[in-house]
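What you see is the complex with one protein chain gone and the rest in place.
Our next item is chain A:
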Amino acid sequence: MSEFLERIDVVDIDTLHRDYDVDKVIDYVHEGIEAPTGSYPLDLYRKYEAQRWNISDLSFEEDKKDWTDKMTPLQRDTFLRVATGFHHGERQVAVDIMPLIIAAPKDEHKVYMTSQMEDEARHTIFFDRFYREVVGFEATDLMDTLDQSYQYMTETFIGAFGYLAYISDQLRQRPHDKRLLVSAITNYHMWIEGVLALSVMKITLGFCKRNQILPGFHKGFLATTRDESRHVVFGMHLLQELLADDPSLKTAVYDTVVTMLIMGSTYTQPVDYTPLGVERDSVRDILITNLRKKLGMVGLPIPPELERMMQGVQPENAAGG
């Protein structure tokens, strides 16, 4: 990894916002993966300590002006259709991660995952502030903001995120079931965070950087992207570890990816990405590339049938968490 990318580890979020763009942070996610060592959960926990940031440090004053003065109604609508999947996604993962922590095999895994839970809660607050202070929602509480932003969601969101809600329910009841744990990590860390989320980040953050607008959103969401990179690295390492201990669990990864692809092969309302300067097919390419890289990270080949299914994934399913 280049020195420039390595510095992402240590820069504050003002420097991250000023000197880096989303493509660099995504490269950092993929190039930062190394063979897991026994200390990776605590190494990542220490990174969390160094990289943690506060929502209260962000200002959305400029964003509020940009939202009304520099963005067209079409751009605002598309931006919300893309970003809202992340707003709801963050809430879902913040709520559903607890059973995964209980089911994680070692205390080191559990300790790291508490930092991930705090990240997800903080990201939920980040979006809550954005919708209130920039988009202009008048909300009584977190759920009220979510209820108001729901109008921008694609209904097929219940696929990947419903699966997370239901598998975390099962994992809560059977925390020693390794197949359930592998499936939950594949759904959460590989698909939601490693495939869907990175796509939303690329679309929205790329738009902000190219047009030099929404600085508060760019700063907070790029910092979110760096947080997510720790999550993805942890998830892929834990999967590698679990599959090495019991290779028969590989089928749980494939089964889950197939389920995600079947659910992700349709949508209820189309999204026109062009107001944000992105072509629909390029979003699909991003999703496919992200999945290919994640499967590669855990050392799983892509059989022809899976390859065929990957080509059918629909961009509207991009969301985050």
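Here is the rule we go by: a contact is a pair of C-beta atoms (placed from the backbone, for glycine too) under 8 Å apart; a residue touches a chain by one contact, two chains touch by 3 or more; residues count from 1.
The definition used in the following text is that contacts and distances are computed from a predicted model.
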Complex member absent from the view - protein name from UniProt, among "SCP2 domain-containing protein", "Polar amino acid ABC transporter ATP-binding protein", "Acyl carrier protein" or "3-oxoacyl-ACP synthase": "SCP2 domain-containing protein"
Contact residue for the chain not shown (choose from A:Asp147, A:Asp245, A:Asp285 or A:Glu307): A:Asp147
Hidden partner chain, touching residue among A:Tyr40, A:Tyr163 or A:Phe207: A:Tyr163
Option touching the unshown chain, where A:Ser59, A:Gln269 or A:Gln311 are the choices: A:Gln269
Of A:Gln92, A:Ser199 or A:Gln240, the one touching the omitted chain in the full complex: A:Gln92
In chain A, positions touching the absent partner: 88, 92, 147, 150, 153, 155-159, 161-163, 165-167, 169-170, 183, 255-256, 258-259, 262-263, 265-270, 314
